[in-house]
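A single protein chain has been omitted from the complex, and every remaining protein chain is retained in its original position.
Then we have chain A:
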């Protein structure tokens, strides 16, 4: 006890610890603050005044410019239309598969799990070209379907694996008991197991959301027209209908892209941290 308190009182007083932490926070936070302040500058202000200065006039209009003239509104809409269906499919199929692989007893389930695992090792470059051919020949090229399907397929391995791991903590006897009164195993999956892993589904959903929302490679491959661009592809090619680069709206567009993730992180940071790191340890 004595050792413990002395350590706790002595340690935080160390100046260098405080300096390190302060430095760390500046390095992490300042670029984001700078980005936000710059998003409120006019083009002249940005080009002619010091990079450190505050905006001379606060140009909130940059945000509406980015949203409308810069088409960010359209890109956000495309992203949502691609991400949300894919996310729903991933969670539904992945949870069911995780249940079948972990709770149910049948021959070949560890092999099947291994087959899913290989999907996490292989780079996406290995599947893009055949998929491109298939989508092209199926006439899906002008739609968001290639994105939805590809995201679902690439998101499944990690989801299946994480859900199988979560189901390990649920005792099998529970489902056996439930099915004794004649309730089928499918019913037990839906009404008993789902509420028990609700939290885990949310965690996996967050992880997958960030992966898909932030994806560039797949979106870049399958969005061949400007109307289909997701937020990431749109931001990468951000010129909109401006002609020359307008810096204020460009930074506003970056900020809009960042704020979405910021809001989610603000409320669910502990879950996000847990989810992303547990996905890594398993992989």
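Definition applied: a residue touches a chain if its C-beta (ideal position, glycine included) is under 8 Å from a C-beta of that chain, and two chains touch if they have at least 3 such contacts; residues count from 1.
Rule of thumb we're sticking to: contacts and distances are computed from a predicted model.
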Self-check item: Protein name, per the UniProt record, of whichever chain is missing from view ("Polynucleotide kinase-phosphatase", "Aspartyl/glutamyl-tRNA(Asn/Gln) amidotransferase subunit C", "Sugar ABC transporter permease" or "Peptide/nickel transport system substrate-binding protein")
Solution: "Sugar ABC transporter permease"
Exercise. Would you indicate which residue among A:78, A:232 or A:246 is in contact with the undisplayed chain?
Key: A:232
Practice problem: Using the definition of touch stated at the top, determine which of A:77, A:191, A:226 or A:269 touches the missing chain. | Solution: A:269
Self-check item: Selected from A:123, A:139 or A:195 as touching the chain missing from the view
Solution: A:123
Practice problem: Just the residue numbers, please: which parts of chain A touch the chain that's not shown? | Solution: 3, 8, 11-12, 14, 17, 20-21, 24-25, 27-32, 34-35, 38, 46-47, 50-52, 89, 93-94, 96-97, 99-101, 103-106, 112, 115-116, 119, 121-134, 136-137, 149-150, 152-154, 156-157, 160, 165, 172, 175-176, 179-180, 184-186, 189, 210, 213-217, 220-221, 231-232, 235-236, 247, 250-251, 254, 257-258, 261-262, 264-265, 269-270, 272-273, 276-277, 280-283
